[in-house]
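A quick write-up on the structure given underneath.
What you see is the complex with one protein chain gone and the rest in place.
Up next, chain A:
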Amino acid sequence: MEYVIRFAQVHETFRRPEIESLAALAGIDLEILYYDQFSPYCVIRVPTEADARTLIARSILAKDIFELWGQGTNYEEVHADVRRRTQHRWDEFKNVSFRFTIDSFCGKRKIEAKRAIIQSFSYVGFDGPIRMKNPDEDFWVLEDFVSDVEVATRTPGNTHAYSEALEPRKIYLGRWIANSSRNIVSKYDLKKRRYISTTSMDAELSLVTANMAHAAPGRLFYDPFVGTGSFCVAAAHFGALTCGSDIDPRSFKGREKNDKEPMGLFTNFQQYGIESKFMDAFSSDLTNTPLLNRQFLDGIVCDPPYGVREGLRVLGTRDGSGREEVIIDGVPAHYRPGYIPPKKPYGFEAMQNDILAFASRTLVTDGRLCMWMPTSIDEDVELLIPMHPHLEVVSVSVQPFNQWSRRLITYRRLPEGQVSDISKARQKGDSEGISADDLNAFRRKVCHQYTLSYAP
């Protein structure tokens, strides 16, 4: 059966990977028949209506799904297609209550025009009552107009001269099936969350990340840069038990926490009533991790520090000193209260390689790693995807900003004996550098750009 997904027109490069991830998670045989980054409507084929409901139920970037009754580039084609696809089923709907709605993406219709469009479908012969609230069946006419954004992107310089007064390029008639989970984005909105920081990932993209990583009931998830726990909260929403660590324990405890107060990260779990999905938080450094080399994690989700807003650090000393144990008043200094272990700058690429190596050691077969990474807009994209022979790159999505962008890379742990092609991966070690800029091409680039643009 063919269905139309109506997406939100946001985070375009995440939409298709999210739906594909959800299909893989539920074991649904999904075929995408039409997808365009500039259109909210996507046509798919899945075996049953139950599959369509399952597929959409967890989606964050889709709004809802419709059974496709007809499509075309003008109404003549749509009517012909509706007759061809559904004529044999019209009797089923003869006496049910129903409603027709028109959704015009980037287009406007006067009320009379809308009425005329709805009337043009009268040949289906529905005799049931028209009900604007809670009808048994809900039919939607979906009109896809060319947006100004698309015109501007496809033909630079030509802003919106040509998109007005045009007919839609594509029209669909759909029978509404089910809503997505998009409404939970506002529930997890950072503005309403008890414990956040400047680097907390927003609710929408945290939830999308949890979908890409296949967070689900019964599974164990880990975030090695947990911070205020945005990813743990999102994965916990979808039923996974979550665990996190951070090199800076203040980030998950709360900087001004009094004794006996619950740690900051946990208050977020309390706020959403998902305390039982919180497993643990501990202080550790991924490069010197205490976690076993054993395949026990179902998913790893993380947004590692970029070294721009947060300095990039691992345990150790910059000049290699501190090799001797320090004893103060007969007690080893590192067991005294308030001891802070020294940290040294670390390479951005070395950090990413550590994450991939860690994931390949600890993920179960088919377990997923979702890792965010920043890139400067003008860098060569393909070369920058870190790779590992035991991890297959499932998808790469980009969130563009003004001077830079960040990517979400999703990997799948391959079964033993299978290896992925890593010939395109970057071949560069950088753990030997000293200053933050030497180690971090991204930071160097961003800071340099900003220096130029803000120079008097």
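Assume contacts are C-beta pairs under 8 Å (C-beta built on N, C-alpha and C of every residue); 3 or more make two chains touch, one makes a residue touch a chain; residues count from 1.
Methods note: contacts and distances are computed from a predicted model.
Among "phosphatidylinositol N-acetylglucosaminyltransferase", "Peptidase S54 rhomboid domain-containing protein", "Multifunctional methyltransferase subunit trm112" or "Dynactin subunit 4", go ahead and choose the protein name stored in UniProt for the chain not displayed.
"Multifunctional methyltransferase subunit trm112"
Looking at the whole complex, which of A:50, A:333 or A:419 touches the chain that is not displayed?
A:333
From the list A:229, A:299 or A:316, which touches the chain that is not on show?
Missing-chain contact among the listed residues: A:316.
So which of A:218, A:330 or A:415 would be touching the chain we can't see?
A:218
Per the definition of touch given earlier, which of A:72, A:135 or A:249 contacts the omitted chain?
That would be A:249, which touches the missing chain.
Residue by residue, what part of chain A touches the chain that was omitted?
Residues 217-220, 241, 243, 245, 247, 249, 253, 259, 263, 275-276, 279-285, 288-296, 298, 315-317, 321-326, 332-335, 339, 341-342, 364 of chain A touch the chain absent from view.
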